[in-house]
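Of the protein chains in this complex, all but one are displayed in their positions.
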Amino acid sequence: MASLQSKENDDIGHETRRELYRLQIEIRDAEKRAYDLFLQNLIKGTSHLSLGQEAVAAGFGVAMKTGDKTFCTYRGHAHTLARGAPVEGVLGELMLRDNGLMRGKGGSMHLTSAEHGVMGSYAIIGAHLCIACGSAWRAQYLGEKDVTVCFFGDGTTNIGAFHEALNFAAIWKLPVVFVCENNLYMEYTPIGDVTAVQHPAADRAAAYGLPRILIDGNDADAVFRTAREAIAKARDGGGPSLVECLTYRHSGHSRADPGKYRPPGELERWLERDPIKIYRQRLQEFGFTQEQIDAVDAESKRKVEEATTACKAAPQAPPELLTADVYADGGWAWRN
Amino acid sequence: MASLQSKENDDIGHETRRELYRLQIEIRDAEKRAYDLFLQNLIKGTSHLSLGQEAVAAGFGVAMKTGDKTFCTYRGHAHTLARGAPVEGVLGELMLRDNGLMRGKGGSMHLTSAEHGVMGSYAIIGAHLCIACGSAWRAQYLGEKDVTVCFFGDGTTNIGAFHEALNFAAIWKLPVVFVCENNLYMEYTPIGDVTAVQHPAADRAAAYGLPRILIDGNDADAVFRTAREAIAKARDGGGPSLVECLTYRHSGHSRADPGKYRPPGELERWLERDPIKIYRQRLQEFGFTQEQIDAVDAESKRKVEEATTACKAAPQAPPELLTADVYADGGWAWRN
Amino acid sequence: MAELSYRDAVIRAISQEMRRDNNVVFLGEDVAKAGGVFKATVGLYEEFGPLRVRDTPISEQAILGAAMGAAMTGLRPIAELMFSDFAAVCFDFIANEMPKLAYMTNGQLTCPLVIRTGNGAGVRFGAQHSQSIENWTMMIPGLKVVAPSSPVDVIGLFAAAVRDNNPVIFHEHKALYATKGEVPDGEIVDTLGTAKILRPGKDCTILALALMVPRAMEAADILAREHGIDAEVIDVRSLVPLDTQTILGSVARTGRLFTVEENPRLLGWGAEIASIVADEAFWDLDGPIVRITTPHIPLPAADHLEDLALPNAARIVDRISRVMNG
Partner (left out) sequence: MAELSYRDAVIRAISQEMRRDNNVVFLGEDVAKAGGVFKATVGLYEEFGPLRVRDTPISEQAILGAAMGAAMTGLRPIAELMFSDFAAVCFDFIANEMPKLAYMTNGQLTCPLVIRTGNGAGVRFGAQHSQSIENWTMMIPGLKVVAPSSPVDVIGLFAAAVRDNNPVIFHEHKALYATKGEVPDGEIVDTLGTAKILRPGKDCTILALALMVPRAMEAADILAREHGIDAEVIDVRSLVPLDTQTILGSVARTGRLFTVEENPRLLGWGAEIASIVADEAFWDLDGPIVRITTPHIPLPAADHLEDLALPNAARIVDRISRVMNG
């Protein structure tokens, strides 16, 4: 686990810390709002929240530069927001409205904002690790300096595509960072019940000639430091990294899942280690005033509120959209 | 590498050694004959020889008991013979004749002899590792005491199915032994060019919570000892093993491939370590007379000769076979 | 006789077969302790215990591979693919391994197993969790393919699938799980390869499958009431084996054929049937064969767009009435 450096010799700095906090709280507020909207039946289909996992998205989001590419999963609201995609676009998509990032065509599991470097959210476990390799290969081939970061869960480490992607990235020395958010569960099954090693990603890094990296995923500073290092290594031609972040989701797997499969007390123990709570304390240690923190909180609340209002007012996409963009020419003609 | 025990305290014994030799020489003779028949255009389609890799098949074949199950690949002639399937059935299948193990319907890549425990040869890389898990699961579930042994190549360790099967077998503690024959090449590409670790199987065992087992695959005694141990462990409920056998194919990947992609001298160095050569020496060390060895050789030559004659005389399967056994009722009706 | 949901019928079907035969085992992701993401396997773990009902890792290839290896050596496994879209991550087993085993081994080995999977749209899950893949599976020689539309058919056809000695893929429709129907007490066993005439009619034949069956039935009512068209509705139920006799017999009587398919247009299951009818019943036909399908597009997540995509009663009525009167 990465340990905190002293305040005197702070390697992170005030502005970056503010940003790390700002992102975490924005994700938290947006995710809580998504949950409310789901209960109000304003989000149809499904939704997978990252409540409790905000530090991972924020830590990487802040460490990434414009042009860097994000690949994430159905549990990707956080990673999408962490690259600067607007809350309205995200909530709008969850609500399947015309103001959503993909105007309702993709839905919550496929959030994409290419202009922010969010190259898609993928809902079939494992595939996007391979796809992320391709994005990194393009950067390497063209001599472009962007890095690709690919997020996935602990359960994903047991599917074949994980294995193929890791080996492929390693042998081609691709500028990609694989980030495993180990939240202890694949849906409803404890990861330990279905995995041959304790740390599904870290304990397998050696199988791809990679160093073992296991960090506290609830401490945004720890995540940020690791992200900064792995991304710099990738950018400098040092090849891929595999990072396992230990974290926990406060909510259920999806929708209104009450998470009954969890042993009593587990959630409570993790709430003690809530990343937001940890980070508020951190900010205070590093000299932030309560007013400064409150200001960030208020700004986030305002943004989410405004976004919600806009989304509730937004129309659905027009019916023509049904057959748009099947092919790259914008149409759907499969015949003449 | 397993080392030889002293002659005084021999843990293998005369009869077993004879059998280890007998199998190796039978496989060698049959494979050489297959190559000749290919050049004579009597084998259509393809064929993948195990010349040079005989010690692996023989070592495991001798260690397995009646009822144990073999799963192998398109390079499976050796493993099929090692379970006692008749040379005629194997060569007949390669020649696509009616006397072949599957009467020509499967071909060289799908050799199967259920009565000998050979549960099929699989031609799409990786799948049969998962299928072998199922055979082992059945034994575990029914309390049957047979062990499943699954053979594959070094290149196979980079496909997703390998990863899924290994994790699956490990968590369910299945009675299965995975045997990687590392012959240094996936078809024409050196395994090191496409693999992130030096030993594609052994260096990954830890990723499945398994011990690292790397042995000399050209020494039938070493293979036999490892096989005996891994099979006993599986039979006793100790779960799966992953064994990497270092070996080399003397012939090309398939058909008449001349193997031009090999660096000069490589084949010659491996021919020095020819398993048959090694084992003849071993037999002599352990007191076999030249006549005893010659007798085994002669018997093998006779068998292969007889089989060849029978195959050349064998007819093709009748045309009705085309539509037989599509479904388990023996027919092919997909409609009424 | 009791009213049962399609979801509960799945549970009853699995437990009927597991009670009957100790060689029937069941594996899949989150199917055991959690009772399945669609709650269609609740209680099985409790009834049959951890050796017969097993949670797996996210390893669809290992799941199907294990089912196959167990099937060819003596068990009769049931494997769950949570969403049918995931067939694509283990398609090697569905297309290349299971269905070819008996043939390649010249009958030495067989593969008696059932893959059950949540198929179809209507739940706003978007392009990768809503597909109708019955056609992906129908095209594979050696595989049998079933897709029930009612609780009683779920039980009867599932039992037939488990007892069949071939690999069978059993498409449960996600949007039907909550629907209900009358189901007799006691053991229920149906026959694969039998279509059912749900509504006899003399003017035209409508073939439908799974979620499209209630919609075709609704359309037939409207066609009769508002357009004077007396449609015969057939629930195809089983794509392989295919009950061509019932279909050809109906077309011989009505002279007109329509298919209502949820799968996207190109090579939807109706294409095969249309081609059979256009060959074998050509002289029976009084007019064009018309297929009513989801357009050839990926599915959108948005509810109103998804509703637009799938055939519904209004579209069926509109199309059939215009074709029949035009």
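Quick notes on this one:
For reference, chains read A, B and C in written order, and residue numbers begin at 1 within each chain.
Assume a contact is a pair of C-beta atoms (placed from the backbone, for glycine too) under 8 Å apart; a residue touches a chain by one contact, two chains touch by 3 or more.
No experiment lies behind these values; they were computed from the predicted model shown.
In terms of the touch definition stated at the top, the absent chain reaches A, B, C within the entire complex.
When the whole complex is considered, the residue among A:147, A:165 or A:243 that touches the unshown chain is A:165.
Summary of contacts with the chain left out: across C:29, C:55 or C:85, the touching residue is C:85.
From the options C:42, C:189, C:285 or C:308, the residue with contact to the chain not on display is C:285.
For the options C:53, C:67, C:95 or C:111, the residue in contact with the chain missing from this view is C:95.
Mapped onto chain B, the interface with the missing chain covers residues 44-46, 96, 103-110, 122-127, 155-156, 158-161, 186-189, 193-195, 261, 316-317, 319, 321-323, 326, 332, 334. In the full complex, chain A contacts the hidden chain through residues 69, 71, 101-103, 105-106, 110, 112-114, 119-120, 122, 124, 126-139, 141-142, 148, 160-161, 164-165, 167-168, 171-172, 321, 324-330, 332-336.
By the touch criterion stated above, the residues of chain C touching the omitted chain are 85, 87-89, 91-92, 94-96, 99-100, 103-104, 126-128, 135-136, 138-139, 141-142, 240, 263-272, 274-275, 277-280, 282-283, 285, 287-291, 296-298, 300.
In the analysis below, only the chains that are shown with their structure count from here on.
Chain centres here are C-alpha means, and the one lying farthest from chain C is B. Of all chains shown, C has the CA centroid lying nearest to the centroid of every protein CA atom. Remark: chain A and chain B have CA centroids separated by 46 Å (rounded to whole angstrom).
Work out the mean CA point of chain A and of chain C, and you get 36 Å between them.
Measuring from the averaged C-alpha position of chain B to that of chain C gives a distance of 40 Å. Residue positions 126, 160-161, 164, 167, 171 of chain B each touch two or more of the other chains. Annotation for chain C: residues touching 2 or more other chains are 56-57, 59-61.
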